[in-house]
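The block that comes next holds chain A.
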Amino acid sequence: MTSSIEPPHVYTARASSEPILELRNVDFCYPAARRSAAEVLGGSRLHKINMIVRRGKAHGLIGESGSGKSTIAKLLLGLTAPQSGQIFFDGELLRPDRLAAFRLRVQPVFQSPLDALDPITPIGKQIIAPLLVNFNMKSSECQARLAAAISAVGLSGEILGKLPHQISGGQAQRVNIARALILDPEVLICDEPVSALDMTVQAQILNLLSDLRESRGLSLLFISHDIRSVAYLCSEITVLKRGSIVESGSRDEVLLDPKTDYMKSLLEAVPNSGLGLETASPSKPFSRQIGRRDLPAEG
Partner candidate 1 sequence: MVCSEGGIMDQTSSHALEAPYARTLEHGSAGRPAIAAGSAPILSITGLTVVLAEQPETRLLDAVQFELRKGEFFALVGESGSGKSVLCSAIMGVASSELRCLGDIHIEGRRLSDVDRRQRAMIYQQPSLYLNPVRRIGFQLRETVQVIDGLSKKEASERAADLLRDVGINDPNETMRKYPHEMSGGMNQRVMIAMALAMKPKLLIADEPTSALDVTTQKQILDLLEQLRSAMAILFVTHDLGIALQRSDRIGVLYAGQLVEIGRADLTARTPLHPYTRALFSAVPPLSGRPRRLHSPAGSLPEPTQRQAGCNFASRCSGTLDICQHTRPALQGIAQQLVACHNLEA
Partner candidate 2 sequence: QDAGRTALRIAMQDLRVELDPLHPRATALVSFRVLESIYDKLFAIDYQRDGQIRPMLAESIEALDNTKYRVSLRKGVQFHDGEELTAEDVAFTFGAERMLAKDSPGYGVGQISFPSMSGVRATGRHTVEFSTKAPDPVFVKRLTSYGAGIVSKSAYLKAATFDQWARAPIAAGPYRVVEAVENRYIRLEAHEGYWGGRPPLKGIEFRMVREPAARVAGLRAGDFDIITTVAPDQFDILAADNRLDVVGGDTMSFRTLVYDSTTNEVLRDPRMRRAMNLAIDRQTVVNSIWRKRISVPPSHQHLAYGALYNPDRPIPRYNPEEAKRLLAEAGYKGAAIPFKTVGNYYTAELIETQAIAAMWRAVGLNVDIQMKENWAQVEDRLGRGVNNSSDGTYYPDPTASFVSRWGSQSNFQRGGYWRNDRFNVLETTLLTAQDPAQRRAAYQEMLDIFDEIDPPGTVLHSLGEFFGKRANIKWTPTPTGLMDFRPGAINV
């Protein structure tokens, strides 16, 4: 896990970025929940969602648990259809007949890395499964792409023969990313990809996603309830509350200048909001100095 320490080119990309995924006035409600209390509260219903993910950008989606983040991911992956409104991919309306082609270009990374892997199939087979399924390739023909995919996520070849329960959560999440990458997609939809991982591993995955975005021009939809990781990775942020978008904008607008009380209260409640800056610089083993506490100016 070493690559340049240079910050991602967030702002240079902005000019050239056009929408790649777009939700227009999307409404959605789970059928089973229609008559339940959740509907009254608006919990299980998505209401008039408008959202744009731009090419080459990382778009963050935050919101408390149950606010509908995963539901948006499901809609975008074509796992369920909206009750009203449209979803556009690359300017084209997403329709059932275009789904198969669409899925080659938009791939998911899920929250629990181990659950997203079949517990009884070796890792290597699982990574190349999308190729076998989509292109009827033989396993032997996939080896080059497999090698490329695993090296892109920083895994070594010895993991390929293992079973999911023999690897760690961080490795499993990398495997998931590798499986998504093997189809060479344009968009990764990451539904809380780091929430189940612990601090140090979370950092590894965040770095990896950031690298991939830069090196491959991948667009990312990054869903999380952890403001810190969204803040780290994304240049645009949408805030969701009970199925509606309450705030949306660039990272700085949302974090530094929240418009809504809700967002403000979220930011306030983050314990020790200054943490992460103090020791953030690569330090020698025993530097006892206390890190800078002033925020760097936005560029």
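For anyone wondering why these and not others, all candidates are chains of the complex that A comes from, given by their letters.
As a working rule, a residue touches a chain if its C-beta (ideal position, glycine included) is under 8 Å from a C-beta of that chain, and two chains touch if they have at least 3 such contacts; residues count from 1.
Source: prediction; values computed, not measured.
In summary, of the candidates 1 or 2 that share the complex with chain A, the touching one is 1.
Taken together, the chain A residues at the contact with candidate 1 in this complex read 1, 3, 5, 7-8, 10, 64-66, 168-171, 197-204, 206-207, 210, 225, 227-229, 231-233, 255-256, 265-267, 269-280, 282-283, 285-286, 288, 290, 295-296, 298-299.
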